[in-house]
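Every protein chain of the complex appears in place save one, which is left out.
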Amino acid sequence: MVEPQAAPAVPAHLTSRMTLAVRFCETDLMGIVHHANYLTYFEAGRVDWLHRRGISYDKWVEKGIHLPVVEAKLRYKKAARFDEILVVETTCVDITRVTVRFGYRILRGGDVLCEGETLLACVGQDLAPKRIPPDIDAVFRSPETT
Amino acid sequence: MVEPQAAPAVPAHLTSRMTLAVRFCETDLMGIVHHANYLTYFEAGRVDWLHRRGISYDKWVEKGIHLPVVEAKLRYKKAARFDEILVVETTCVDITRVTVRFGYRILRGGDVLCEGETLLACVGQDLAPKRIPPDIDAVFRSPETT
Amino acid sequence: MVEPQAAPAVPAHLTSRMTLAVRFCETDLMGIVHHANYLTYFEAGRVDWLHRRGISYDKWVEKGIHLPVVEAKLRYKKAARFDEILVVETTCVDITRVTVRFGYRILRGGDVLCEGETLLACVGQDLAPKRIPPDIDAVFRSPETT
Partner (left out) sequence: MVEPQAAPAVPAHLTSRMTLAVRFCETDLMGIVHHANYLTYFEAGRVDWLHRRGISYDKWVEKGIHLPVVEAKLRYKKAARFDEILVVETTCVDITRVTVRFGYRILRGGDVLCEGETLLACVGQDLAPKRIPPDIDAVFRSPETT
């Protein structure tokens, strides 16, 4: 499991944080957030990470650049419950010519509820692999601009 | 609320039934199926209704014909729980030049858990209204073929 | 379809507004928000409506008071897309001894994308009907406090 906070090569400016409230529909009969929803929290964190660098992901989609998730790992530590305010901490931890890796921590106050990572691959509209364009590569290395 | 079984103008051959099992992720903290999931059960019933008439909805999508839901009504009567086997009873209750209306009942044995209807409008890839093509209109008036 | 804005009996202080961003996972292959998600937007609006009156719905759940949706109606007018900022306008339009009705409009700027209503019934932990307690009834008649 990647532990972004321990990776010396990842500068602090590659981490961003957003908050979200747990929705009722995201709970299950155990009374806690269903585990599949954390992948959507990670995704929301990633979209927000880009927003904070001036990028709307749908602009890339319009240009035919997609970044599907090709690998995901999650480690669940504590349960989240309905209406709790969570922080999604998203870090761009690695970038290659064709992939970019993000690490995540879902926090409630000082508690880490879940941590994980996703590997995204750059593909075109036809889902074939594609080199990450230089302007997009630059975004993944940049600090928040807003 | 439409009550398909009481509408004399709807012949029996316009009703089809499929079964599905309630998924764990479809429950909420009340321990019952979250109410939004019934719209996805209706949708699964509609897709199956077409299958039983030899149609795969994605073939229409490929031809640029979409049938988005423009109205929906649901009445929830009894709760469904994890792992229960439900029957989705789907009826094509009305068709016009540009819309088609389906009625639904979600059953568990003899109990009606939920009933409702959706109005679908025919649109093109650009989401602009479109007359329902004759071959598609014919499908909505036909019995099961398989 | 209830049109809250036309109902003279509903005072303005019973309407609240929240914003949300469309999540990627809420879109479907048409490229628009899947219609079932609007019920979860309504639910988020309702939870926020209570928050603005000092109430966390889970406190009622802890006391054994549940308010499941027993009827829902939706009318879809325009499509919402990924990453758009939407306003959920929620109005408490009617209250009886055992039910409460909310009306909703989903707005993008000046456009109404979807409108609808849900009827909630007060039930206990056993899902049996229950009279709405006076303190909860009072909340449904009150203005924002925060």
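A few notes on this one:
When the chains are written out, they are named A, B and C in that same order, and each has its own residue count from 1.
Following the convention adopted for this analysis, contacts are C-beta pairs under 8 Å (C-beta built on N, C-alpha and C of every residue); 3 or more make two chains touch, one makes a residue touch a chain.
Just so we're clear, the structure is a prediction, and the values are computed from it rather than from any experiment.
Note on the chain not shown: across the whole complex it touches A, B, C. Within the set C:T27, C:T90 or C:T118, the residue that contacts the chain not displayed is C:T27.
Across the entire complex, the residue among B:C25, B:V87, B:V112 or B:L127 in touch with the chain not shown is B:C25.
Mapped onto chain B, the footprint of the missing chain covers residues 21, 23-25, 40, 43-44, 47, 56-58, 61, 81-83. Against the chain not shown here, chain A presents residues 29-30, 32, 35-37, 39-40, 43, 61, 66, 68-77, 79, 127. What chain C contributes to its contact with the hidden chain is residues 24-25, 27-32, 34, 36, 81-82.
As a working rule, only the chains that are shown with their structure count from here on.
Here the chain at the heart of the shown protein, by mean C-alpha position, is C. Of all chains, the one whose Cα centroid sits at the greatest distance from that of chain A is B. If you average the Cα atoms of chain A and of chain B, the two centres end up 35 Å apart.
Annotation for chain A: residues touching 2 or more other chains are 24-25, 81-82.
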